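In this view, the complex is presented without one of its protein chains, the others remaining in place.
Up next is chain A:
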Amino acid sequence: MAHQLTRFFAVLALSLGLVLTGMTAQAQVNPTASSVTEDSMFEALGTSDTVSGRVSIPNKTAGTLIKPDNKDWAAFQRGALPLIFVVALGGMLVLLAAFYLIKGRVRVEHGMSGRTIERFSAVERFAHWTLSSTFIILALSGLNLVIGRSVILPLVGEAAYGTLTAWGKLAHNFLAWPFMVALVLIVVFWVAHNIPNKLDLVWIKQGGGLFKKGMHPPAKKFNAGQKVIFWCVVGGGVALSFTGYMMLFPVQAGTPSDWQLYQTIHGLVAAGLTAIIIAHIYIGSVGMEGAFDAMASGQVDENWAREHHSLWVEEVKGRTDAPAAGRTHPAE
């Protein structure tokens, strides 16, 4: 009897043991302990907060599951970026209007002489106008993407605005190429004339002679102000071309993070360069008497040239006067 009792307890203990082991085994495969959670994945990622995995479809980029950072770019796109554009462009317009009202048009001090000198050849003017006409369309169609939705859309309605912007996008995509070609051309034609030198310091110290009557700091073909414009156009143009090219070919450019970076640079550079170009257009047209001729006919008045590019006039005159010295009839 005692023997049987012992066996009974032994079996009981054994089965109890089995049950306990079974429970531990069950605990080991309990998915609760090891299941991935969104919170733990975000925590493990630290600074780069993208949850990614494997997909069985051919588009492997679809493996990115959640990327909350994208919302930061979205907030910038609708918040700060339009504001930057309005401040940059509006600020420049206000500044120029104020300058015009206070100082008025920069006149040729000694009046027009009636004699002209060739300042820009036909091919130089062609490069300039290709660059500028494409830039204006690129700037307007780009600006439309930033603020058009708040400005033009309420006026014309969604359908008309969609059509307009679709054409704007096509123009932006295709006119970028002649813009880039013209950019290369102006670099080839003018880079040699735009290397900064000591004269530029004098020019800058005298404020370009803009603020004192009768002051005309010496300058060669391009003065320091024009050199600043040139390098802004070249630097900004290259930045816009590169980032724009990357956005035209998004698959080659990389992931949404790369696109966001290129788009942000593109937008900021565009805002800055457009503001600079507005100033350039002002001084080249209404802002200064005699300046527009340089890019229109290519022929500038000699007095204008002497006041703004004294050393360049001497260079050109020296070249044309040298053979003339031997002639019986003086040139002037």
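Quick note on the criterion: a residue touches a chain if its C-beta (ideal position, glycine included) is under 8 Å from a C-beta of that chain, and two chains touch if they have at least 3 such contacts; residues count from 1.
FYI, contacts and distances are computed from a predicted model.
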| item | value |
| --- | --- |
| Among "ABC transport system ATP-binding protein", "Sugar ABC transporter permease", "GntR family transcriptional regulator" or "Formate dehydrogenase iron-sulfur subunit", UniProt-listed name of the chain not shown | "Formate dehydrogenase iron-sulfur subunit" |
| Among A:170, A:188, A:201 or A:311, residue touching the chain not depicted | A:170 |
| Missing-partner contacts on chain A, residue numbers | 30-32, 34-39, 41, 51-59, 61-71, 73-75, 77-78, 144-146, 148-149, 153, 158-159, 161-162, 165-166, 169-170, 173-174, 247-251, 256, 259-260, 263 |
